[in-house]
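Every protein chain except one is present and positioned as in the full complex.
Then we have chain A:
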Amino acid sequence: MPRRKGAPEVNAGSMADIAFLLLIFFLVTTTIETDAGLDRMLPPIEPPDQDVVIKQKNIFTVSINRNGQLLVEDNLMEIEDLREAATAFLENGADGSCTYCKGKKDPSSSDNPTKAIISLKNDRETKYSTYITVQNELVGAYNDLRNREAQRLFGSDFTTMESKYLDPETPSNVRDELKDKVKRVQDMFPQKLSEAETTTD
């Protein structure tokens, strides 16, 4: 019988199998997902101290009924036309103080973009998907106008600048530069989207 020299070598061939098993487990359970959606701010619960008087012509009312039909400024409207109507309302510029607006300056519509308010009302039985579509179109109207102005001023879309600004991986010196640009375009068309309490009847 031959004498053994030292301890026998442990076979490490199955190490790979074990590691693969673990790897597959983590592969399956991994969810590398970032959620995305429409960002909105809710109105604070305390009412403002004094009532602010807003001219009727500066409010763009959108109501959704339980069947998903739209009533925009007391007229029935298809959702497909909403974005265009909202854009026209926002950049109407009746008082002429808005130099970058390309609206019709209709005296019965909004004075200027900083005063224009979009009011959204919905029924309790409105479907959520319809509501999101309407929200999407209204936010889209703001984004269209902001993109246009950002293109004119900085040669780049507002939405790309904003997402780059919000991305934590953007270097801070680039972010500081973007901050002013984003702020400037936002101030040109401030997002004033009010959601009143739902009507129950």
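The rule we apply is simple: contacts are C-beta pairs under 8 Å (C-beta built on N, C-alpha and C of every residue); 3 or more make two chains touch, one makes a residue touch a chain; residues count from 1.
The rule we apply is simple: contacts and distances are computed from a predicted model.
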Given the options "sulfate adenylyltransferase", "Biopolymer transporter ExbD", "Response regulator" or "Molybdenum transport system permease", say which is the protein name UniProt records for the missing chain. "Biopolymer transporter ExbD"
Residue of A:A7, A:I45 or A:L76 touching the missing chain in the full complex: A:I45
Sole contact to the chain not displayed, among A:Q56, A:T99 or A:S129: A:S129
Please give every residue of chain A in contact with the chain that is not shown. 12-13, 15-16, 19-20, 22-23, 26-27, 29-32, 34-45, 68, 79-80, 122-133, 135-137, 139-140, 143, 159, 162-163, 166-168, 195, 197-198
